[in-house]
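If you scroll down you'll find the structure; I have some questions about it.
With one protein chain withheld, the remaining protein chains of the complex are depicted in position.
Here is subunit A:
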């Protein structure tokens, strides 16, 4: 990514609280158009909180979030999403009693219905497994299939910026690879901008153009994926045990 690339998302000095408990203590972060940016950090560092804050739920108490030239800090969640930010939240959160088809329809809730047929074919090309399971209830899918569905559902909203929270959670290495390949393909072929929160630091940093490391609600390190992978602190803290 060249430094001149257009800024799509800018997070400036964001502080988020849960009641009186501070979760983010002044986060600064950039995502450029066409980039894959990853955020790694220990459990409880505040990664998911940052992702949810971008979507306005919970809202930042201080700081600014600017997306595509708009200040979205105070916008209601459904409006933020309608401007092209899609999220696959932590733990997938697919609709268990609804079919794959209905889950995908929910993803397209804000989109002109004319796009639906074309869009669904696109996600089926990315995840052919979902097409086979189109009439199955979401809750009966395997973990990997559910993750695919969560990503596919987010894609159905035709996002400009895709937020993924731990898509590799609890998945076998082979499925993780499939999912990461799909993310790369979306980025390369469609130019989709992706912000990826991951525990699987090695794979995430290999995939991403740039990465951030979060500790205790602040960003402590940033750099290209390759740079971070080389850093001793990162290796010690997040890549312990070598290649996962």
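Just so we're on the same page, contacts are C-beta pairs under 8 Å (C-beta built on N, C-alpha and C of every residue); 3 or more make two chains touch, one makes a residue touch a chain; residues count from 1.
Note that contacts and distances are computed from a predicted model.
Selecting from "Spermidine/putrescine import ATP-binding protein PotA", "Glycolate oxidase", "Inner-membrane translocator" or "SAM-dependent methyltransferase", the unshown chain of this assembly corresponds to "Inner-membrane translocator" (UniProt protein name).
Across the entire complex, the residue among A:46, A:138, A:167 or A:217 in touch with the chain not shown is A:138.
Contact with the omitted chain, checked across A:53, A:157, A:178 or A:193, is made by A:157.
Touch with the chain omitted from the figure is made, among A:15, A:30, A:68 or A:102, by A:102.
The set of subunit A residues touching the chain not shown comprises 55, 57, 76-78, 80-82, 86-87, 89, 93-99, 101-102, 105-107, 109-110, 117, 120, 133-140, 153-154, 157.
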